[in-house]
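Heads up, one of the protein chains got dropped from this complex, but the rest are sitting where they should.
Chains: A and B, in written order; residue numbering restarts at 1 for each.
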Amino acid sequence: MGGKHYFPLTDQDRQEMLSVIGAASVEDLFKDIPESVRFKGELDLPPAMSEPETLKHLQELAGKNKHSQNMVSFLGAGIYDHFIPAVIKHVTGRSEFYTSYTPYQPEVSQGVLQAIFEYQTMICQLTGMDVANASMYDGGTAVTEGAIMGCGATRREKVLVSRSVSPFYRAVIKNYFHSRGLQLQEIPLRDGCTDREQLAEMLGDDVATVVLQQPNFFGMVENMNGLAELIHEQKAVFLVAADPISLGLLQTPAEYGADIVVGEGQCLGVPASFGGPVLGIMAAREKFVRQMPGRIAGETVDSEGNRGFVLTLQTREQHIRREKAASNICSNEALVALAASVYLAVMGPQGLREVAEQCLQKTAYAREQIMALKDYSLTFPGINFKEFAVTVPGDPTELNRKLLEQNILGGVDISSYYPELQNTMLFAFTEKRTRNEIDTLVTELEGWK
Amino acid sequence: MKYKAIDGLKYTKKHEWARQDGSTAVVGLCDYAQDKLGEIVFVELPEVGAAVEAGKSAAVIESVKAVADLYAPLSGTVTEVNEVLLDQPETINQDPYGEGWVFKVEITDQTEPEGLMDKEAYEEFLMKEEEA
Partner (left out) sequence: MRKTKALLFEMSRSGRQGYSLPPCDVPEKPWEQLLPEPLRRSAAPALPELSENEIVRHYTELSTRNFGVDTGFYPLGSCTMKYNPKVNEETAVLPGFAGLHPCQLPETVQGGLELLYNMELSLKALTGMDRFTLQPAAGAHGELTGLMIIQAYHRQRGDHKRNRVLIPLSAHGTNPATVSMAGYEVVQVPCDDRGLVDLEALKTAVDDTTSALMLTNPSTLGLFEEEILEMAKTIHEAGGLLYYDGANMNAIMGYTRPGDMGFDVVHLNIHKTFSTPHGGGGPGGGPVGVKERLVPFLPVPLVDKQDDRYFFNYDLPESIGKMHSFYGNFGVVVKAYTYLCMLGAEGLKQASTDAVLNANYLMNLLKKRYYLPYDRTCKHEFVLSAKPEKKKGAGAGDIAKALLDRGFHPPTVYFPLIVEEALMVEPTETETKETLDSFARAMEEISTVIDKDAEKVAHGPYNTVVGRLDEVLAARSPVLRWQKA
């Protein structure tokens, strides 16, 4: 039988226990399951394997994949190949952290609770917001629940989302909104950024939330000047999905008047892992704290005056508010948030700035080299942080297949998300990309077609 | 009698009280309710000028581990709210019938809703609740 080493009960134990219970056999304990629904026979699952066999099987499956360690990756679109300091997995690998559950008994969960409190603080420091929660599932659900927060706060039902926001996020928002009858309107693009004039026209006193992304899906730094004023004039909520690494350098959303900041925290020391588990970041101005979903850790004292941390404002949450809760979220991405905290602690303000600067410089260098190629063009001129869209002279999938031969994972084909942008790809350049790697990519691009 | 009830007030089955004074009434939470909720940490007050309907939720009272709606005993328009509760929500625990009042209404429907009890009837109701 498989997994025997996880079942400590011996046959003798079982006999003794049954006699205490007063049952003849374990079958007696399942008599309450009616015959009519009893499963007969054996479950149709593959035969159990021992640990070495299982490892071998999983290694074989993993071995069939190309990945960021055996390839040079220029993939982005929200998930990036950033440097992950070695320290992180030694912290998240401590089993007192990863085998614990939600800190409902705070006195024995001060480790997790203090880590959450520190994480919340660091997210506020990064974004300029007043409060942050302990995490959401990912950037897409964070944006969605943030947009819904705006609806709750304004008691309105319409949300404006720029087309320059990730199509993956917009798909999630669309789904959630369609389900509960909230309205979603997309703000058109102009030259790869949000069309500010259109946004001004679309604003009205029926708009709850305006959702923008910075840098946007095309890697461009948008002009956020004056937008907060326009949005607040209509008493709507300004939500920004921000790249956390970019906040090492870029203006904080607080500085340009945002009310809620969300984001994808995978770039903070978290492996790509095929898109999950990743990290939904959520932070907001103080006045929105009671509408904020998710867990929040707060500082307090015990009866002797010792400082400690607890989950607080729990009346917002499902286990208390039940059908009146703003969200049903229970389990979140706690361990991933821990990884992000360690990353931010390791990097500090200086390190984060250096990472951001390298992204900026390497992206600028790559952009210059690629723009010099005669068959390639920069889809949208502007300011790029760590990514830009390139119009390529042919089918992106064919190009990517060619790049694979050189152990390169080429850019993301975005034409299916933006039908007006055929043969367009997003290439990302993080601090991990070397000049050599970028030059090789450019050479390969040049040699294609 | 473990829980207090005082003269001159009308009581609801959901443990709210109203003290009528001509065309206005003061509304609050009863001693039983504040005790069951535990230490109150936050009060969501209605807006001045808002309409409240008898039997519908007019305010929300939160303790650490529970949330309770305060259902309006009478229908009317809110004329005043007790702003002390914004900084000191525990006032409801300390003095539920006095300083812990929640809001005042201008009564729109003078016909008294069913189910409003006087002190004796409420005390009887309380005893039955406790036995359960």
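Annotations
In this text, a residue touches a chain if its C-beta (ideal position, glycine included) is under 8 Å from a C-beta of that chain, and two chains touch if they have at least 3 such contacts.
The shown structure was predicted, so the numbers you read here are calculated from the model rather than taken from an experiment.
Screening A:Leu338, A:Ala389 or A:Leu421 against the full complex identifies A:Leu338 as the residue touching the chain left out.
The missing chain, though absent from the display, is touched by one residue of A:Cys124, A:Cys193 or A:Val392; that residue is A:Cys124. Considering A:Val161, A:Leu247 or A:Leu421, the position touching the chain not shown turns out to be A:Leu247 (whole complex). What subunit B contributes to its contact with the hidden chain is residues 39, 41-42, 62-65, 89-90.
Quick note on the criterion: only the chains that are shown with their structure count from here on.
Across the complex, subunit A is touched by residues 42, 62-67 of subunit B. Within the complex formed with subunit B, the subunit A residues making contact are 290, 314-315, 320-321, 324.
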